[in-house]
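I'd like to ask some things about the structure below.
Of the protein chains in this complex, all but one are displayed in their positions.
Chain lettering (A, B and C) follows the sequence in which the chains are written, and residue indices restart at 1 in each chain.
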Amino acid sequence: MAAQPAKDTSTQELEQKQEWWWIAEKKRSKRLDYLRKAVWKKGALGGNYAPGIKVDLEIPQLFTNMWNFWRYDPPMLRRAKSMAHVLENMPIFITDHAQLVGYMGTLPHTLAWRVDGATMVNEELYNEPGVMPEPEQASLKRVADLNAYWAGNTAVDKLARVLDPEDAVKFLSGAIGWGAPTSAYGYSGKDYEFMFAQRHGFEDILDLIDQSIEKAEDLTMGNPGPEILPVYDRIQNWDAMKIMLNAAIAYARRYARLARILAEHYETDPKRKEELLRLAQTCENVPAKAPSTFQESLQYDHFVQILARLEAHEGAWPARPDYYHWPMYEKDVIKEKNITREEALDLVGEFMIRAYEVGGFGPRWAREGLQGITGTWVWTLGGVNKDGSDACNDLTLAFLQAARLVRVANPTFGFRWHPKVRDEVMREVFECIRHGLGYPSIRNDPLLIQNAMHWHGHPLEEARTWVHQACMSPCPTTKHGVQPMRMASATANCAKMVEYALHNGYDHVVQMQMGPKTGDARKFKTFDELFAAWTTQMKWLINTLVRTVNLGRYKDPEFYGRPFLSAISERAVESGLDVVSPVGDRGNCWVTGFTWVENADSLAAVKKLVFDEKRYTMDDLLNALENNWNGYEQMRRDFVNDAPKWGNDDDFVDGIMVRCLQEVAKHSREIKCPSGNSWPLLPENVSGNIHYSSIVGALPNGRRLGDALYDGGISPGPGLDKKGPSAVLKSCGKIDHVGDGRAFLLNQRLSPSQLAGEKGYQLWKAYIRTWADLGLDHVQFNMVSDETLRAAQKDPEKYQEVIVRVAGYSAHFVDISRKTQDNIIQRTVQGI
Amino acid sequence: MKCTECSFEAPVEKFRYLYNARIDASISLRQCPQCQAWLATDELAGEATQKVGPGEAPWGKSAGIEGLAEDAAS
Amino acid sequence: MEFEPEKALGVINDIQRMCVNDGPGFRTTVFLKGCLLDCKWCHNPEGKRRYPEIIPYVTNCTFCGDCLLACPTGALSLVEGLGPRIDRALCTDCMQCAGACEHDGLVRWGRIMSAAAVMEEVESDKAFYRNSGGGLTVSGGEPMAQPDFVLALFMLAKSDPDQTNRIHTVLDTCGHAAWANYERVLPYTDMVLLDLKVMDSAAHKGYTGRENDLILSNAKKIAQAGVPIRLRVPIIMGVNDNQANFKATGEFAASLGSVVTGLDLLPYHPWAGGKYKAFGMDYDFPAGEGYDDSQLEEVIDLLLDFVEEVTIGG
Partner (left out) sequence: MGRRDQWKQVQSGIYDPSLKARTVEERETVPDIACGLCKNFAENAYASDGRGLCRVLKIGSDISASPVVYVLEGEVGYPAYFTTNAASCTHFERMDFIDTDGSEVADPNYRRVQRQMENKFK
């Protein structure tokens, strides 16, 4: 139970103490308060699920039964029929006071389990303490049977048999990257232009598909020839899409029926009865038809997201709600005044809560790397319209205000800043940050539009529709720009680049020759020899991951496939191909660079102390590293304190950082995705810096095996940014944020007391303008004081609602491991 | 090094290394293999400074034992 | 000989970037060493002397004795329970002990820098000044203890032929320096932060070692020169926190006219004691717990009769 503040505590006092969560509780409506508290928290606490959270076994069972039954069908049809069976039979529920419905489990406390994704995840589930529904013995038996059925037949198993065995083993060592190269565990952009801007309900799409089938049948019933042969497969795919769309409409109408039954037979409160009837009407209308009210607009979107998540475990939630729901909001709230702004705010708040509720069982690496959440639901706000004009509207403000009322850790917002954003909007953005939410992160819109055009050739108008594909990477929501299948598997554990350069490619942690043999570092005579070894390791590491992902992408229609996602994507509806096929996809890939900054700090330390000043030899260094710095403490301190560190506006190390990035950027253009586009680097970490802490060995920046890695993509090491925030921004500004990579994550901790009041806001705004002048693409803030965080460590019960920015996402402070908490506290509080 | 809790004595590297207090300070967290207590350890001196209980932390910035290592530049 | 500002040398204690309480916007504050007053409550004893010096940091001392071996004049001793002690009569400030100490038990304060080198660091935050209306602040110690150096910094800040590229300058001063020095610096100064500690001259002398006549007369002359002034009033329990002093402060502020843009109250806080202890110095200024902002509401009301804007902390 969360503790309560003294009853008589005034809002002003709470503000002074920065206990924003109590303020939210006082200010939000009774409905929002109930809905917010009724949610079961699905995010892992460190690496464990909270007590009471159970895995849903009904859906995997329903799915497996039908999957087995339809075993002679081609992949897409087989999946569609199995999913339709799930949608027809899975138990559904409506939360009290809710106005929006749809959950990807059969009960509110359940985690979805994607049973056909990877055998090893299924095995983890069997071995995981605490998540089996009662009675445990019966559940274990069910899981064992399901696992036996799927063993060797999941998407990852199928891919692993095709991969080069060396790549497969090295990828699965867990040392160089993470993720699972299949859309079963990917995340998909949604074709919002098709559904919302072009106003297609599912019935409209069914008509489009029927037209396509008719045209195809003209071919299959006409003169024989080789050109008509692929058409037969496409017709089956269209059939699969139709099955999904019809099943989805029926699924929504099950909610309508339930709401109507509740209203007519059980509900005694006339107001709630009216709400339930409106809910019933809403679910009858959407997703069958394009939405005609604000509530329908949100409900349509939520159904789409839930259906996509029933089909695959999606690790992210690309969305731009203030842009795509604006027409209905404008109609209902501003033009026709069908609902009040307060009522709209309730809907927006609940829309966030419904997303917060969503959770699927993730393997341990995912839980550790995304502590406290079940995926990076980063919603995009602000930005520009296709013609370049300011897209911020009253719904943008409503989202920013609702966020402070419901205070969920997930979804978070990324705000597309540009010079035309009005002061009114900036103030709301700042209020969210000041209230310690850690979001929105601020994104430099003009720069990122340029970046999207530079790397992936998106035309200007399309680039301007971009949303966060996951935490950071911009991706358009258009027919050819939308990315239906992004796998986290091209996520590089970059610190291994410098580690392998020093250890001749051998990994002392996982006991394996990993990288190429680039030579005994003890014999290196110059820094350039070391740097050449680093470059070779970098290329090898990125290549291994990208080969794996490319093959996963190419084989996915066969090994997994997405009938529902295809059905809501213009490209697939038009072509009859599974949307995960690379055909027609412009290609929007990037390599997520975890643990990146250690490379620059490590290389700089070796250059300075070994090659330039010759205070230590390579022998000394390698001996120290092999002993994990044990017995070399004084030397370790020299490598920390006497070598320049990234983030202090020091050209010695900043130059090495830029050189490394340019080396990667050059390679990015040499490697291609299945659509033929480049693979730029995107340094960021989520909480992978903690997950990898016991997997990356000792490094010349003074880090030991076990220590948390640096937290950001280009953030300085915690406590190593000695020259203040301006020096941090100046260092970061030396990177070309268009040509050197895809995007660059920067964490900053700000002092809450210094940013109080109007003066604080003006200073922050000046800071943001300068950040933009220096050409940075991203910055996000923690504005919770050390005192509060320390108090939360001592007395977690009382501080359940403290939210912090971890990396590309926010989490409740009490839900992350001690090591991660300490890592956040170690970050320097920047006095601006 | 000697465990401040159970007096187990062994070379410092026998104590399981957990993580650092701050990368630029010589205070780290180690775990005693005998009694499993978390110990704040002075790496320069090779001595266990004190036990770190649940909800506590070994250095200045964190809850529990304030002042063993300096806070980050503020 | 012609004055060459680039080559002027100063003794610097610290350069802090992104300061927000030392004038408008984001500022780089250069703390010069040396002071002309001797305030009993001084929070920065390391800023008092005008030359680089060693100050023991006794709480860091491990009694290893490395410093004793390094000291060529025998000025050092280790006192049980206290740490390193320096016999100032023997010490030549050669700094060798600080280099020998691995535990930060002896710390060097003050480094000699050229104005050009200081300005290089100041200029690196130009982008921030432009967007926030910020710039360079010189503070101390007392910057006017090194008037040539202040002049050099300010001349360099204003040297760009392109007016839009010049750096906004703020002088944070106690007011106790020869008018001739102010007269030289003011043409390059955009704003003065001026301390008004105690209005009663005798009391002023009691607490700071000097009377305040010179300060008040300098204030008037700065006002006449038309340079905007921001007044800064430290609030020290039992010293100047009485009605009469606040009233006198307000009246004086009003007498300076419209150049006064506002007044900042700087409540005393009791943290300096720890610093003195670490330095092995005595701090016998018993000024209680310090103030809560809410206790100052009446004072603000009173002062608002005389000046446009009153803030706490600036």
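Operating definition for what follows: a contact is a pair of C-beta atoms (placed from the backbone, for glycine too) under 8 Å apart; a residue touches a chain by one contact, two chains touch by 3 or more.
All figures in this text were calculated on a predicted structure; none of them were measured in a lab.
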item	value
Displayed partners of the chain not shown (whole complex)	A, B
Option touching the unshown chain, where A:231, A:510 or A:532 are the choices	A:510
Residue of A:148, A:229, A:261 or A:583 touching the missing chain in the full complex	A:148
Option from A:18, A:82, A:95 or A:119 whose C-beta touches the chain left out	A:119
Touch with the omitted chain, as defined above, among A:38, A:107, A:168 or A:277	A:168
Touching residue (missing chain; options A:260, A:407, A:555 or A:691)	A:691
Touch list for chain B against the chain that is not drawn	16, 33-34, 36
Absent chain, residues of chain A that touch it	45-48, 119-121, 123-124, 126-130, 140-141, 144, 147-149, 151-152, 157, 160, 164-166, 168-169, 171-175, 178, 363-365, 368, 509-513, 690-691, 693-695, 706, 817-820
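In the analysis below, only the chains that are shown with their structure count from here on.
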item	value
Chain B and chain C: spacing of chain centres that average the CA atoms, whole Å	39
Centre-to-centre distance between chain B and chain A (centres being mean Cα positions), rounded to whole Å	35
Sequence positions of chain C contacting 2 or more other chains	none
Set of chain B residues in contact with two or more other chains	none
Parts of chain A lying in touch with chain C, wherever the complex brings them together	634, 649, 723-727, 730, 754, 759, 762-763, 766-767, 769-770, 773-774, 830-832
Of chain A, residues touching chain B in the complex	627-628, 630-631, 633-634, 636-637, 640-641, 693, 701-708, 717-722, 786, 789-791, 793-796, 818-819, 821-822, 825-829, 831
Touching residues (chain side chain C, partner chain A) in the complex	16-20, 25-26, 102, 124-125, 127-128, 130-134
